[in-house]
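Following: one structure in structure tokens, then a few remarks.
Complex shown without one protein chain; remaining protein chains in place.
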Amino acid sequence: MASTTTTVHGAGPFAGSRSFISRLREGDEIVRLITFLFAASVVLVTILLVYELWIGSALPRHKFGFHFFVTSVWDPIFDRFGALPFIYGTLVTAGVALFLAVPLGIGAAIFLAELAPATVSDTLEFFIDLLAAVPSVIYGLLGVFIVIPMMREYIQPALKKSLGFLPLFQGPAYGVGFLTAGIVLAIMVIPYIISVSREVLLSVPRDQREAALGLGSTRWESTWKVVVPFARTGIMGSIFLALARALGETMAVTMVVGNTPTISASLFAPGYSIAAVIANEFTEATGDLYLQSLIELGLVLFLLTFILNGLARLLIVATSQRGSEIQT
Amino acid sequence: MKRITGLLVAMLLLAGAGIVLADNPLSINGAGASFPYPMYSKWFDEYHKKNGNIQINYQSIGSGGGIKQVTEGTVDFGASDGPMNDDQLKAFQDKHGFGILHFPTVLGADVPAYNIPGVSAELTFTSDAIAGIFLGKITKWNDPAIAGANAGVKLPANDIVVVHRSDGSGTSYIWTDYLSKVSDDWKNKVGKGTSVNWPVGLGGKGNEGVTGLIKQTPNSFGYVELIYAIQNSMPYGKVKNSSGTTVKADLASVTAAAAGAAKDMPADFRVSITNAPGKNAYPISSFTWLLIPEKFSDASKRDAIKGFVSWMLTDGQNDTEALSYAKLPKEVVAMEKQALAKVQ
Partner (left out) sequence: MTARLRWRKFVSGFMLTMTGICAIVAVAVLFFILGYLVYHGGTSISWNFFTKLPAPVGESGGGMANAIVGSAKLLLLAALIGVPIGFLGAIYLAEFSGSTVAFVVRYAADLLNGVPSIVIGIFAYSLAVLPFKHFSTLAGGLALGVMMIPITLRSTEEFLRAVPRALREGAMALGASKSKTIATVIVPAAYRGILTAILLAFARVAGETAPLLFTAFGSRFWSPGWNQPTASLPVMIFTYAIAPYEDWHRQAWAAGLVLLGLILVINILARAILSRGIAVPRS
């Protein structure tokens, strides 16, 4: 487009239109380009991350292949690496965490969404959001000085006495172990379950509740049998979110799990998780196979959390499409 | 918008000023063994006080970490109580095109520390007992293998909680090196190294972590460097050496263990003095080494490190005994002074 007319600034939108518009577009183009580059860099960083993980784990992938996931030996001296104890530990600690956090979290979310008056609900939610902001290393600190002694002196012996016939609660009470890590993780993920579940429950349309109450149900019945099932998928989503967080937790777990790559039926046994072994052994992994095996563990963790997060989002969005719009 | 940009620019200028104006001391980074960490942290602190423009930053990440990071080149020097093996030396040579040298700094000892409720007496351990416990064969404190060496001490029938290192450790190397020498079972099943496949036990990170675990866990038994047990008032046992004497780790017994090695020190200083012969030798003693590359591209760093090593070999040796590390034998010091010239 040839600009032949004089440039007229600030005149109305139709005066000296051609050159004015092309000038406009130029300025906009630059801004558009710059912001596009920054947005694209986000994608670039993500791709680079996956790429680094992939090529960084080439050696063990070729050497061990699928066996990596079913071998339970982790022997740096004889160069035999297997991910099984770490996958086991990661899943067990996360499982214990969810076992404790889901009932508590959903219960609290029900209270906040259905029962509490708006101000109480908002205030409590505020505090629970603060709980989510507490860093992992501080949970670790409290875990080391409070939870471990408590487990060793009181909780583990009590469990042993009462439920010791189960293989879950056998073995010496060290204080550290799967159960301790699970408990600390539970505290860490409760806020996620509560805040997302609360939002999802709040988004259930009023008429659902009112219909149930109109038919003569009690408060609890309308909540448990109508509202919660309606928000079921969203609540599932919050659980997946919490699970993804629990799987990736590093510092709190490292400080209380016992740092021993074992697979044991007992929750009292010391264990290891993927994130914890990477944190402990990365700076000292001599030899390429050792280091790359750790990176492959990182890749495994990444994939696990990736899948879970994706599922979580899908479920939460699915709920929102049934009710009103919610923000994740 | 303008305010935000203005704020950002101000922050950037401040940061830039920080870099330019900051008094830039020469910063040297090292990493590795936790075994000598109390000694090194004292030395580097002293050295910094004497030479204010040189800052030697040492991170205790375990001997395995020291070897790894110095080979990667991410730190200027490493530290380890397990000497680098031939494969590791070759790996360094292949990566950098020149070699890496070992410089012994002090002598220390791994002691068997324990925390048995109700038992404050000093226990004696035979090599069989230690091997048996760490192999998982001896599981209770009142087992005859332990009780036999400790007549008169009432040991409870509690399960032993074994504590070992979770990270790559020279302290572990010393311990497993000793066990490999005194127990064929251990040698075949587990072997020696900085990071082994421990048959039983909890893992602690660093000497610090193991000490912490032992202190907090009743009925525990683990190995730590002598000064950690002393600084934390932890009971530790005597060990029966190859001559049959029961020896407690201290300056005299550790020095005795090094006596033989001092006379026959190999040129590269890599030597093991565990299970050393000698009536009063403590069997789980060891040298600990600084791992210094043969060539430095930065002359000021090289001079600073060489300066430190020279200081360490002379004045520095006077500080060791206060922290229960034994001095280097005179012969070894003389050899090292000569070897220092190899660092270019």
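Note that the chains take the letters A and B in the order they are written out, and that residue 1 is the start of every chain.
Just so it is clear, a contact is a pair of C-beta atoms (placed from the backbone, for glycine too) under 8 Å apart; a residue touches a chain by one contact, two chains touch by 3 or more.
Bear in mind that the values here come from a model prediction, so they are computed numbers and not experimental data.
K.L.:
In the whole complex, not just what's shown, which of A:Ala108, A:Ala212 or A:Leu267 touches the removed chain?
P.N.:
A:Ala108
K.L.:
Which residue from A:Pro191, A:Gly237, A:Pro270 or A:Gly287 sits in contact with the chain not drawn here?
P.N.:
For the chain that is not drawn, the touching residue is A:Pro191.
K.L.:
Hey, which of A:Gly171, A:Gly248 or A:Gly287 is the one touching the hidden chain?
P.N.:
Per the contact definition at the top, the residue touching the missing chain is A:Gly248.
K.L.:
For the chain that's not shown, point to the residue among A:Ala58, A:Val73, A:Ile146 or A:Leu166 touching it.
P.N.:
Going through A:Ala58, A:Val73, A:Ile146 or A:Leu166 one by one, A:Ile146 is the residue touching the chain not shown.
K.L.:
If the hidden chain were put back, which residues of chain B would touch it?
P.N.:
Looking at chain B, the ones touching the missing chain are residues 1, 8, 11-12, 15, 19, 22-25, 27, 29, 31, 37-38, 41-42, 44-45, 48, 55, 57-59, 72-75, 204-206, 208-209, 211-212, 215, 227-228, 231-232, 323.
K.L.:
On chain A, where is the contact patch with the chain that was removed from view?
P.N.:
Where chain A meets the chain not shown: residues 10, 12-13, 24, 27-28, 30-32, 34-36, 38-43, 45-49, 52-53, 56, 103-105, 107-108, 110-112, 114-116, 124, 126-131, 133-138, 140-142, 144-146, 187, 190-191, 194, 218-221, 223-224, 244, 247-251, 255, 275, 278-279, 282-283, 294-295, 298, 301-302, 305-306, 308-309, 313, 327.
Everything that follows uses one rule, which is that only the chains that are shown with their structure count from here on.
K.L.:
Just how far, in Å, is the C-alpha centre of chain B from the one of chain A?
P.N.:
38
K.L.:
Can you check the complex and tell me which residues of chain A touch chain B?
P.N.:
Per the stated touch rule, the residues are 73-78, 148-149, 152, 172, 174-176, 254, 258-260, 270, 280-281, 283-287, 291.
K.L.:
Which positions of chain B touch chain A when the two form their complex?
P.N.:
Touching chain A from chain B are residues 31, 61-62, 64-69, 71, 88, 91, 159, 161, 166-168, 191, 193-198, 201-205, 213, 216-217, 219.
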